[in-house]
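A quick write-up on the structure given underneath.
The complex is shown incomplete by one protein chain, all other protein chains being positioned as in the whole.
And now, chain A:
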Amino acid sequence: MIDLTTLIPALLIAATPILYAALGELVVERAGVLNLGVEGMMIVGALAGFAAAVATGSPAMGFVAAAAAGAAVSMVFALLTQFLLANQVASGLALTLFGLGLAALFGKSYEGVKAPAMMAGPMGLNWMVWIGFVAVAAIWFFLNRTRPGLILRGVGENHDAAHGLGHPVRRVRIAAIAFGGAMAGIGGAFISIAIVLQWTEGMTAGAGWIALAIVVFSNWTAPGVLAGAWLFGGVTALQLRLQAAGVAVPVQLLSMAPYLATIIVLTLISARQKFSRRAGLGAPGSLGQNFHALR
């Protein structure tokens, strides 16, 4: 049967890229912005991180560069949606296409290049896996226990009221978008530097979309994001290992399970909101709406 000592690290590794990307998107969405460009920012981060890691020989520098690159491309989205008030859904989709194309173009010379050795930490796992846990706690603390976090949530819940109270809606949102871009970039770089160990065009292969699903699954909370990343990553790692061990598993059913869970969670959330008026649950009130100060 399957050895838990190999399954758990595999689960943690498979969950890490989507964990970073989903944590970033969580903060973005809590600020009331829906950025569907996660996939695009991830792939740009995957390339930039890989390129920097190869150039400097240091995976750590790769992750720094990936964060910077992810944040940089997210500013295209910020410009479109926060200043030009373009539709967020369309701009986000455009960002995904833009990122995929941009990375494919600049990635040509990196095809076939090998990554430097990864940063092994405790339990032989990459340090970024452990930093991911810290990020979950830090983001939870920031959102729920700090004043800037409260302001960010306020901006996302009702931007007119936040504006009325004198909070800089646009600046908060731009900062959130940049943070989301940086986290997506790190998530993408984890795929290229720590999992696949090379650059391949289109290598994120839909991880960004899974990250978006996880944010919904998490009910917009940081611990929920962690659970979602484990669920999605865990199912992938588990089914591959069950197959390798020669156990007949219904692969299609297992692959479907996280999405099914997302639907169930969404149904439960909406049912609960119907019957109780507890605050802080569900999607932020101003999610996906553009803000334009009238006064």
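Just so it is clear, a contact is a pair of C-beta atoms (placed from the backbone, for glycine too) under 8 Å apart; a residue touches a chain by one contact, two chains touch by 3 or more; residues count from 1.
We take it that contacts and distances are computed from a predicted model.
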item: Undepicted complex member, UniProt protein name, chosen from "Serine-protein kinase RsbW", "Nitrogenase/oxidoreductase component 1 domain-containing protein", "BMP family ABC transporter substrate-binding protein" or "Stage II sporulation protein M"; value: "BMP family ABC transporter substrate-binding protein"
item: Hidden-chain contact residue, picked from the options A:Ala14, A:Met41 or A:Ala94; value: A:Ala14
item: Which residue of A:Ala55, A:Leu165, A:Val251 or A:Ala293 touches the chain not shown here; value: A:Val251
item: Candidate in contact with the missing chain, chosen from A:Leu79, A:Ile131, A:Ile151 or A:Leu197; value: A:Leu197
item: Interface with the unshown chain - residue positions in chain A; value: 3, 6, 10, 13-14, 17, 104, 107-108, 111-112, 114-115, 191, 195-198, 200-207, 236-237, 240-241, 243-246, 248, 250-252, 255
